[in-house]
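Left out: one protein chain. Kept in place: all the others.
The first chain written gets the first letter, and so on, giving A, B and C; residue counts start at 1 in each chain.
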């Protein structure tokens, strides 16, 4: 039994790669290698997308580097395509690990015709129905009440699904976070709330965000258990999350899990240089030293099944190829044309939208014919 | 030192009127008598106003009967006219005990020209600048973030005031409650949050409102102490609140105090009959037996200084006279005329409001001259 | 309540008509939809045992049980957000906001989640849901029990917005809203809850969202309104008739989308329009109706489009009746248009 409300984050594997507690049997070298590969894939996706951003081929990007153990560990603790996920905008490692195809993620970032979301949202705001990975809204914490409702529906329908809702540390200050948590608690809804506590909300440190000792203790306000996990230790993440997910699926109501991690990159492209104003190089370096991927590498070393330099290089270049191919494929589908703007506003197209579309059609035609005659 | 986060409400005086702990020296029979009188005054105000309501002389009323120890005790724990109060709509006992004149309260309920708030709000939504008793908004919990801001301003200005913010149990579910609590915690603002937990929010019981064990534990989410008090025991209320107010004034940051009490009357005139749908007569009777006024009567008995039947009768009729006189005085000032509608929207009156006022002036003139000619 | 005691004909077509109040028609619509479709759930603050503060949901929990009809915590963001999540996961939620004045705390859920999830996901996820809420003045409730916030929502693409003024429409529009594919904000003019009575067929029928209704035919001028102002609009038309002026009266019923054809056809015929609503004037929905009329019928208009609306002040308590556009004010606006 894993204890809620611990004062320190639960850990299985120390930073040097040695297990602190007995390594659960399911973490065979093969399984660990698979986790490792998935994390590296996400890390390299970050790198490639930052490059695409620099090249001006996309306009926004929010790295998850440093947070891969939390996101991949979460994906491996639930039933893919069966459970539902209301994620937030930093969750591409989660999306990848849930099996959202690389092409879908890249297409969304590029806003091409191959984008499942039809170019409607800014980059890095994914949505993939096949994986029950609900389209992300930028509005922080706005996914929390709907996640509670999604879980209430699951309970109503009597299905054995659960709902996962992720958010950052900053998100916990929003009123909607409270509204969703309290609703899920009161309804006993099967919802797994996962805080990806990377300790910063843009430039605002968790200590300025709230006076509470930590995030998971806030679960007390909603009558649900709160767990505290080392979010850079994928074994700990999976041990805690799979037990908690199981409890929830068994009908014990919602729970909150705080994964303590760190965003080693910038908040987004928007603050690439600015972060030096608000945090120290030392702090970043200290967390770079706690890299979740390196920890698994060390564990594999310790288990006598090290990752070779070639394997690593190959994995990296395979991911780069995967991204490159996806980019080519996505770009080949072209950009959606203006008509896309008027679709999916409603199930039908009411008369005022038809008129506005007709207006734009006329304008576009004139433009194609050589500009407006003023 | 009073302990936060107790599992049971702190009590000083048992229901039978006997002190459970040593009665603090300041609670002399004279002081207790004064508290008693203030509580009876509030109770009788309730009765008179319900009568006025039945007579159709006012249109809304929200009784505080049963909650007098909480509200009067709070008023006696802070510095009147020095500290600031962001109250909620059920706080007339608090207002009276803070020295808001009866005439002001009655005028607000009647919406007469003598209303400090100029007839702008529905009855029972008071506001009195002289007592720093900030005008009440119906929108539940919307006073909580401003109360935090008020306290932040006090801290900024370096004054030795504190801010009091009151709300019901239901209010704690609103997002704004969370936003205000968290802001106050993060800012270390001198704010005393008082939950008047009467266990019902209209027809919704606290158990359906939230899955948390109680209200005060929610303070953990904001890094502030949470206290649990028998809100029907005015000695306990004052012991806890005056210590907590002192702590806050000393610069220790905000705190949450939950006063466990009960609304023995209906939610408002709107559900006078409806409450039988949602709660049992037995429950109401059980709480009627824990009446906060009776408890002080018994304590005075126990101390050998009983309240005589005549004293009680006199007190009651004095209050009734006080209300009657206030009603006459208020009604004599008449109802504000239509012009009041366009004032206090802004500090000035912009042109569009001047035009709308001119339009209405013309209309009113025509009407006085005998109706519109259609 | 008769409405909840009657045995609605859940499957078949509309049955015989009875006289119901507006609120009875609303209750009956929910009753029938709950009976018709297991995916329909009804929830909000105090809608269960209490039956809602206006009793719109009275008897529903008793009949359908607390699994399908239930109280929520006191949070409009919880209510709306839960509705969004339920709808995404396949239910058909009917959520109540106790007063339209309290949509504020749920505003971001409405505009960021309900209104945009279909669009932002490219149609992968949708939120067909209904938010019912009593709105409008005339009940001496001061500004937090009297406001008419519908214009905020008509200005938010992705939402459909309706407001019935008759029991017939109340039932039919609510059913259409429950069955449609979009989030619908369904405003209930609270001062008509019991004041508006009319024939309502037992059993099933819908009123198409987006279609207005001509309440009275006339050739001299068109009065266009919706919701709580309709009885006064009709009274004004009667008063005008007594003076020999034939006003056509249109009830929009649906604001997004609104029935441009009906309005333009009528004003093309009469040449004069007076728009009536009780929401504050600046940036209200009627501005759009006025705009379209003057744009489309510039040459046919015989007078400027007239407008009677709420004043640009918070809704006052003591001046409740003066604030609202009554029949006199509407008639006077018509006279101004006629005498232009």
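Note that a residue touches a chain if its C-beta (ideal position, glycine included) is under 8 Å from a C-beta of that chain, and two chains touch if they have at least 3 such contacts.
If you're wondering where the values come from, they're calculated on a predicted model, not measured in any experiment.
K.L.:
Looking at B:84, B:228, B:262 or B:338, which makes contact with the chain not pictured?
P.N.:
For the chain that is not drawn, the touching residue is B:84.
K.L.:
Would you mind spotting which of C:79, C:94 or C:111 touches the chain that isn't drawn?
P.N.:
C:111
K.L.:
Of the listed residues B:147, B:192 or B:206, which contacts the missing chain in the full complex?
P.N.:
Going through B:147, B:192 or B:206 one by one, B:147 is the residue touching the chain not shown.
K.L.:
Touch as defined at the start, partner being the missing chain; which of A:31, A:202, A:294 or A:315 qualifies?
P.N.:
A:202
K.L.:
Tell me, which residues in chain C touch the chain that this view leaves out?
P.N.:
Considering the whole complex, chain C reaches the absent chain at 104-105, 107-108, 111-112, 115-116, 119-120, 143-144, 151-152, 154-158, 256, 279-288, 290-291, 294-296, 298, 301, 303-307, 311-314, 340.
K.L.:
By the contact criterion defined above, which parts of chain B meet the unshown chain? Give residue numbers in ascending order.
P.N.:
The list for chain B reads 84, 86, 115-118, 120-121, 125, 127-129, 134-135, 137, 139, 142-154, 156-157, 163, 175-176, 178-180, 182-183, 186-187, 343-348, 350-352.
K.L.:
Could you list which residues of chain A touch the chain missing from the display?
P.N.:
Chain A touches the missing chain through residues 59-60, 111, 119-123, 125, 137-142, 170-171, 173-176, 201-204, 208-210, 270-271, 274, 277-278, 335-336, 338, 340-342, 345, 352-353, 356, 360, 363-364, 366-367, 371-374.
One rule holds for everything that comes next: only the chains that are shown with their structure count from here on.
K.L.:
Centre to centre, by mean C-alpha position, how many angstrom separate chain A and chain B?
P.N.:
Each chain's C-alpha centroid was found; their separation is 45 Å.
K.L.:
Return the residues of chain A touching two or more other chains; collapse runs of consecutive numbers into ranges.
P.N.:
Expected reply: 175-176, 178-179, 182, 186.
K.L.:
Out of chain C, which residues touch more than one other chain, so two or more?
P.N.:
Answer for chain C, listing residues that touch two or more other chains: 73, 75, 77-78, 105.
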